[in-house]
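Note that this complex is displayed minus one protein chain, with the remaining chains in position.
Up next, chain A:
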Amino acid sequence: MNHVQKLSDTELELMEEIWSCTPPVTSTELLNVFMQKGREWKAQTISTFLSRLVDKGALTFTRNGRTNQYAPRLSREEYKLLETQQVLDGLYQGSVKNMISAMYDGNKLSDQDMVELKKWLSEK
């Protein structure tokens, strides 16, 4: 998994809130923010989404006593960039490959492959 997984609309909404707060945030803080906006979320729902965002690589969390503190792993701009990058990659691998010449035209290499190949090349 070398790229961020696409976020769903709700996940993105949550991320937007986190980006506009000063990190790190806790799930209770987020619950209050949404409450003020008139959206009644259950504490359980929020923490489910937060842990999913961690899984997707968009958030990091640190355990602070009994509460989890969350911080974004990338800025809003970086996320937007990644998104367009993925659109572009998708187009490239789809058909555009056949109309341009890239120096490397395969799928992005994983870290695993990268390390392996660098080692192999340095032994040459």
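Assorted remarks:
Criterion: a contact is a pair of C-beta atoms (placed from the backbone, for glycine too) under 8 Å apart; a residue touches a chain by one contact, two chains touch by 3 or more; residues count from 1.
Just so we're on the same page, contacts and distances are computed from a predicted model.
Not shown: a single chain whose UniProt protein name, out of "Peptidase M56 domain-containing protein", "C-type cytochrome biogenesis protein CcmI", "Phenylacetate-CoA oxygenase subunit PaaC" or "Peptide ABC transporter substrate-binding protein", is "Peptidase M56 domain-containing protein". Residues of chain A that touch the chain left out of the display are 1-4, 57-58, 73-74, 78, 81-82, 84-85, 87-88, 91-92, 94-121, 124.
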